[in-house]
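Written out below as structure tokens is the structure these notes cover.
The complex is shown incomplete by one protein chain, all other protein chains being positioned as in the whole.
After this line comes chain A, so read on.
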Amino acid sequence: MEFAELIKTPRVDGVVLHRPFMPTVEGTLCLTGHHLILSSRQDNTEELWLLHSNIDSIEKRFLGSLGTIIVKCKDLRMIQLDIPGMEECLNIGSSIEALSTLDSVSLMYPYFYRPMFEVIEDGWNSFLPEDAFKDLEAMTDEWRLSEVNRDFRVCTTYPPLVAVPRDVDDDTLRKAAGFRHGGRFPVLSYYHKKNGMVMMRSGQPLTGTNGRRCKEDERLINATLRPGKRGYVIDTRTISVAQQAKARGGGFETEANYPQWRRIHKAIERSNVLQDSLVKLVEACNDQSHSMDRWLSKLEASNWQTHVKEILTTACLAAQCIDREGASVLVHGTEGTDSTLQVTSLAQIILDPACRTIQGFQGLVEREWLQAGHPFAQRCSMSAYSNSKPRHEAPGFLLFLDCVWQVLRQFPCSFQFTEQLLVLLFEHAYASQFGTFLGNSAAERVRLSLPEKTVSLWSWVNRPQEIDHLSNPLYEPNSLVIWPSVAPQSLLLWEGVFLRWNRSPRCQEEAHEEMVHIIEYNKELQNKVNSLRRQLAQLETQEPPLQTP
């Protein structure tokens, strides 16, 4: 076994662990292939079980023969281990570094993890495209499920089944795929039941500098328009970025070739810029010595809140085109696997009440992120503390979750789930015992046999006790379209993630418990009143009703 070679010192006694908001623990540190474990071997103190894959970076310090390792996690937590003995400390440090940066997917923990809970419903089958299509079929017959990508040849990042206009044949799709970045031809993302308008997504058209066109691509997207109606192309890039893309073979839909479409450019930033923002933001949040002025200027300089605002604004724009203008929309950026998905998924949160339920939100993440080919393995391999230069890392999914949190905070009664579900998805996207977020696309997941060899996160989430834990006590189904305010005054820093380890959660937890208590008490009373009413009815049948109540 290769793990054993990497573990030079598997066990050290007398290690002291410091964690935020928890008492320090002294105990034995053990390294296994996948976990860093610290146990005091006493019943009353909680053990630490940390996945190596959750470790972003470590920092070693020495004071005499006492070594200290600061472990910085991808969920932004920092813990400190005081290890007696210089050699032990060095060994532990290098083992952690090696074990937390394993290259081979098949050595990842999800392949070794066996669930300690009963799987009621296999999450790998919970959100299949064919099931989602059944809901669509119930609403309209204008769309069909195409198997053109059955073997992932037309588009390596699409799922085997995609929804496309009924009257467009697979040959047309193949040709359109040749004209779109990464073969990502326009497919259905969302059908707005209220007025039959749709949102599609794709990669950028490959017009290049000489203005290439593709009749099939034009036919494909025009097929989604009602007679005499115009649609909107929302390009998540600024016009100048889109212009520059032409030199590399990309481009955008020109008025001449797409006369029925109005193009709008927005300015959502690209991966490396976002990663840089995350690093700056987390750095600012972790420095408690800042003065107010310095904190605000660091927060501003990180640009994180600017990204949140831009993404939400673009999602509102897409939703507005569909709901208010009664127009169909095509969304794309460059590859169509990042900013595009942020916009299409958030627009659905705004438009579709079903996406605001616990199941519906999982379905949305499955459809618009996992199936749609957001490269999770690349994007989430490192987080804010990583020392190495980012290559493909970017917190695009975290930004999406942040935006959902902003909407949830503005509509605290319209979501079936609490912030906890969003935090949970953030954690598992970066490090998990489940296979859900492994791989970069549906094709890779098949190749890695994830459904057969690993457990799905959804299998765990969709158990009654977990659902209960994630439920929002204030939830009242709201069938309306909800428009969040995107003014900077309305957008806050997501404390639940960025200040999670800097502030004690106790008071917020108490408030949550109190909410649950108020609502449970009301239900209890309701039940008592109902049962007493039944008893009364029974009593009344035994004896003629009283003359005076």
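Criterion: a residue touches a chain if its C-beta (ideal position, glycine included) is under 8 Å from a C-beta of that chain, and two chains touch if they have at least 3 such contacts; residues count from 1.
Keep in mind that, in the parts below, contacts and distances are computed from a predicted model.
Q: The chain that is not shown, which UniProt protein name from "Serine/threonine-protein phosphatase 2A 55 kDa regulatory subunit B", "Ubiquitin-like protein ATG12", "Auxin-responsive protein" or "Myotubularin related protein 7b" does it carry?
A: Spelling it out: the chain absent from the display is recorded in UniProt as "Myotubularin related protein 7b".
Q: Check each of A:Pro115, A:Gly211 or A:Pro488 against the chain that is not shown and name the one that touches it.
A: Looking across A:Pro115, A:Gly211 or A:Pro488, the contact with the absent chain belongs to A:Pro488.
Q: Tell me which residue among A:Met139, A:Val273 or A:Leu296 touches the hidden chain in the full complex.
A: Only one listed residue reaches the unshown chain, and that is A:Leu296.
Q: Where does chain A touch the missing chain, residue by residue?
A: With respect to the unshown chain, the touching residues of chain A are 285, 288, 290-297, 299-300, 303, 305-306, 308-309, 410-414, 474, 476, 480, 482-485, 487-493, 499, 502-504, 507-508, 510-511, 514-515, 518-519, 521-522, 525-526, 528-529, 532-533, 535-536, 539-540, 542-543, 546, 549.
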